[in-house]
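The complex appears here without one of its protein chains, the remainder shown in place.
When the chains are written out, they are named A, B and C in that same order, and each has its own residue count from 1.
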Amino acid sequence: MNTNHRNGEVRIGFYICHCGHNIAGMVDCPAVAHYIAKLPGVVVSRDYKYMCSDPGQELIQQDIREHQLNRVVVASCSPLLHEHTFRNAVAAGGLNPFYFQMVNIREHDSWVCTDRGEATAKAKSLSHAAVCRVRFHRALETTRVPIHPDVLVVGGGIAGIHAALTLGNAGKKVYLVERDPSIGGHMAQFDKTFPTLDCAACILTPKMSAVRAHENITLWSYSEVVKVSGYVGNYTVTVKRKPRYVNEELCVGCLECIQACIYKEGKFPDEFNVGLSKRKPIYIPFPQAVPPVVVIDPERCLQVRTGKCKKTCLEACADRKAIDFTQKEELVEIKVGNIIVATGFKLFDAKRIPQYGYGLYPNVVTAIELERLVNSSGPTAGEIVLRDGRPPKSVGMILCVGSRDMKTNRWCSRTCCMHSMKLAQLVREHTDADVTVFYMDIRAPGKGCEEFYDKSLKEGIQFVRGRVAEVTDWALAPEEEGKLVIRVEDTLAGFVRRIPVDMIVLATGMEPQADAQEVRRLFNMSCGTEGWFLEKHPKLAPVSTFTDGVFIAGCCQGPKDIPDSIAQSGAAAAEAMALIDKGYIEQEPNTAYIVEADCSGCKSCIPLCPYTAISFDDAKQKAQINEALCKGCGTCVAACPSASIRQNLFEDEEIFSEIEGVLAYV
Amino acid sequence: MSDPKWQPRIVAFFCNWCTYTAADLAGVSRLKHASNARVIRLMCSGRVDPQFILDALAKGADGVLIGGCHLGDCHYGEGNYKTLRRFQMLQRLLRDMGIEDQRVRLEWISASEGERVKTVINDMVEQIRALGPLNLPQRRQDWDREMTPLAEAAGESESAEQRAEPEAAHA
Amino acid sequence: MKYSYFPGCSLKGLGRAYEESLLPVMQHLGVELVELDDWNCCGATAYMSVDETKAAVLAARNLAIAEKAGPHDLMAPCSACYLVLNKTKHNIADFPEINAAVQRALGNANLTYSGNVPVRHPLDVLVHDVGLDAIKEKVVRPLKGLKVAPYYGCQTVRPYATFDDAWNPTTMDRLLATVGAEVVHFPLKTKCCGGSLTGTVPEAGLRLTYILLKEAVRRGADVIATACPLCQFNLDAYQDQINRRWGPARIATVYFTQLMGLAFGLSPKQLGLKRNFVPMKPLPAEPATV
Partner (left out) sequence: MQAKKQGLCGRRAASNSAFPWGDAQKMAGLCQRKVRLSAAHQLSLKELRGIIIAWFRGGGHSQRPRHIMMRIERRIKYEGDRVRGFAKEIMSVSGCEQLQSCIQCGTCSGTCPLSIYMDFSPRQVVALVRADFKNEVLRSHTVWLCASCYACTVECPRQIRITDIMYALKQRAIQEGIYPKRFPIAVLAKEFYEMVRRQGRITEMLLVMRLFLKTNWGAALGSWRLGLGVIRTGRFGIRPEHIERRAELAAMLATANSGDGKPKERV
């Protein structure tokens, strides 16, 4: 490799990118190039329209050859975006790629400044710093770390199921961990799906069964990830397997134990039917549950709680001996190379908006409750009825409950418009009730969704544009007696209306899971201010996170519908596969190293390292760094009292010169 | 009080994972803010050596801003706790040197808090504008100027003493 | 327990029964109220309609006097006063330009205000400082069988009050239950009574009052309890006009402090109950004493 070290002379090439109008619109690029050209060591200084384009990169390569450059500085966008591009360009020019420094004058300058003079000054100052810094750069080599081929998928909703199947079908070993007793997630609770109105169970259950049958997928339901350590390619994950008091291998799902339970009737709110029906302490979440195995609720089962039960379930199970009250919580440790987090969402609690009377008026229900009511395997066997059993004559649907509201959640939950229109159509199908949808804006941008809106309109569903102010039970007119009254401004008609209805359906929005923060910490991810997991780049890396080897899919990243969740989980699976099939990852050579001659053996660095990469050589009485374990945070470097620890790419003199550089231009 | 054209000069050390990304986000979101902060990217706020801060002030910065992940969210586990510890010690030192607390600031800004980058920088620029220039390089020259004659005088008397000493010893 | 006390104009005028009942009840509970020296009108809603800076200055004078009076919380029983004083406090804290104008004006009168006077409503003080247990101890004549519709009105709980929920407040409910009354479910508890519109635009204002009265009657209440002099006046004094317009809806409206006083065994006369247009019926199963 040509190092262009003519007598150790530093020959710098500086390039400032216009980025079309993005930078040049606010920064006087030729002026910056002119200023930098006069700095010592700068051989070429150019401004160019698009540095990241092929001609732009060729320009660098050509200059390296023609002017024997041995350092390159590019002032353009964020290094998080294009540092890689330019390092490759420099390497293609025959120079070690680490003789390169990038200056961020777009995100940090032209896009946030309002004054051209100030922006240009800032660009000069930042570029000056890079030119100062780059002369201290050294040739470095990247290291390769092998990748463990197994993948962990966290969350068994539709997103997790799809990711697991995609990876499994590609021959990768997958662990699918689900917190609840069955996989299926929210989708399993739905009756139909918009906009095609195909049966949710019909399209979901085959996938659920496939997961169970798949030779490459290990399904751990009723389990939770409790600890994650390691890094991309080499994660060690501890999974807690909660005791379900039923041996999954032995249970055949005959449900005779449930019949036999000493509780003759269901007594406890059924989670799957959102409390609309009751279950026993021993139960199966829903008929198509996967695994199709019963589970015992430890907080409700007499035997588990007190040990004083006749254990009629055991008798019913008889020879199969699937019920096992001696089961204990188990911790299992697995090794995986990649992790896909698909932990989903939780529904907004409608009680937080007391104006809508949820919890106060029995006939105010949430959309998911109506979903269970309309489902033929639901608590009313598919009959839409009021709490007293009468069919409703009029139904009002209130949208944006806990969405687009700064007092609760400010985001749009994206699916409620379509979900409500679907329910409206189902109500029309099942009853002869009038349905009125109260909306602020109908958002139906998906494929086939606008057509679905049109269909709803044509079916005679009323749409009133206005956010409902309140739901009350007091009457001002005879027709309001005994009804729930919605008070709303019909913003299109331009007056306030009072509309009496029998049943009110609240389209509750989506929220991050209650434990999203803990999960985020567990997998070392970031959250947006709202609490959704943060993708690495909103457009270019939508399923990646800032932690390599951890991907996100589905609603844990933000509200989305089923097609989008599936698309994302497929993308996450593909990203994981790309890493697995490459077989190794290249590590940024930003590791710390020790200059042994200077090390006094004080050991202050050793406890600082979160990766236990530093050890102490008793023979030499010096600290040692295992570069394979070092992740390059630099904490030890800053702490070393004798300055004997140094860090590649972030050497002290590099940073001091950068400080000098930014302050050099006044 | 000072040159009306004077603009506060702030050197900022941002960690790669949270605050630098947040500053990028502020850019992508076009959140206009004061141009005075010059960002130096580090992998972790734990890499911020107190010497960097002192060096920046010594070389003419009017303020130093350190940005890291929120406590508990460090990409490397707990690098930011180390930063916090060092920062608190450094601040005591700076106070003794007569450098106002507002000039050196530690902020936790996560990758999604572009808005916060804007408010913190604007806020800090205003505070430092109110404090006026720190101007350490100039002050150091002044101190040197004051010190040189003193040192010389001290040196002279010392050498005089030294000269006197042997005689005294002899006496 | 000691509080500065800002009565406000209404408690010296049309709403004097509020003061007449508040003072003995507080005394009975060992709460000392010191009337603010030379207080002035808070400005109410009208002042803000004319000039917001002057409205802030006007209210701030009271806050400054309260701050001078000592480190006591300021109790403002009239809900308009409570709102305006709180709003001014917030505006001074939130908006530098208002703060500057206020400080300049206060300086002219050798007053200062640093923002340290919590403005409290009697409901807040009674429930959170005095405590329901202490109140229960003082009850000698529980209001058993008396059905009360608790009516908070708008400005007691909106928009600055932090002591209770803006939509479904419960402090008065709990207070009345503590003194033995039966609290009826009254979903209109924070609906507007029409405020000053009952006088200026009666067809609009009185209709709101009418809805409140009708709904209280419909829900079987014997009496409406209020915490605001204007609400009390609207609900009480206009019943003739309302009945003529929309039909009968007759129910007494009293201050919650009057009900507390009755439970403490104070005489109706002492509590200003004679000042009602629509008199409150004698307590159920109570031999007609006093």
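FYI, a contact is a pair of C-beta atoms (placed from the backbone, for glycine too) under 8 Å apart; a residue touches a chain by one contact, two chains touch by 3 or more.
The shown structure was predicted, so the numbers you read here are calculated from the model rather than taken from an experiment.
Student: What shown chains come into contact with the chain that's not displayed?
Tutor: A, C
Student: I'm checking contacts with the chain that's been left out. Which of A:328, A:407 or A:447 qualifies?
Tutor: A:407
Student: Please identify which residue in C:1, C:41, C:69 or C:139 touches the non-displayed chain.
Tutor: The one listed residue touching the chain not shown is C:41.
Student: If the hidden chain were put back, which of C:192, C:213 or C:280 would touch it?
Tutor: C:192
Student: Please output the residues of subunit C touching the missing chain, sorted low to high.
Tutor: Given the touch definition above, subunit C has residues 9-10, 12-17, 38-41, 43-54, 56-58, 61, 83, 91, 94-95, 97-98, 100-102, 104-109, 154-155, 158-159, 166-167, 190-192, 194-197, 199-201, 203-205, 208, 237-238, 240-241, 274-277 touching the missing chain.
Student: By the contact definition given up top, give the residues of subunit A that touch the hidden chain.
Tutor: Those residues of subunit A that touch the unshown chain are 355, 400, 404-407, 440-441, 465-470, 487-491, 494-496.
Here is the rule we use: only the chains that are shown with their structure count from here on.
Student: Averaging only over C-alpha atoms, locate the centres of subunit A and subunit C and give their separation in whole Å.
Tutor: Distance between chain centres: 50 Å.
Student: Please work out the Cα centroid separation of subunit A and subunit B, and write it as a whole number of Å.
Tutor: 37
Student: Could you tell me which residues belong to subunit B and also touch two or more other chains?
Tutor: In subunit B, no residue touches two or more other chains.
Student: Going through subunit C residue by residue, note those that touch at least 2 other chains and give them in order.
Tutor: Answer for subunit C, listing residues that touch two or more other chains: there are none.
Student: Taking the touch rule as given, give the residues of subunit A at its contact with subunit C in the complex, in rising order.
Tutor: Checking each residue of subunit A against subunit C gives 354-355, 472-474, 476.
Student: List the residues on subunit B that touch subunit A in their complex, please.
Tutor: Touching subunit A from subunit B are residues 9, 11, 16-18, 20-21, 23-24, 26-28, 30-33, 35, 38-44, 46-52, 55-56, 59-61, 72-73, 75-79, 82, 86, 110-113, 118.
Student: What residues on subunit C touch subunit A, complex-wise?
Tutor: Touching subunit A from subunit C are residues 165, 167-168, 187-188, 211, 215, 218.
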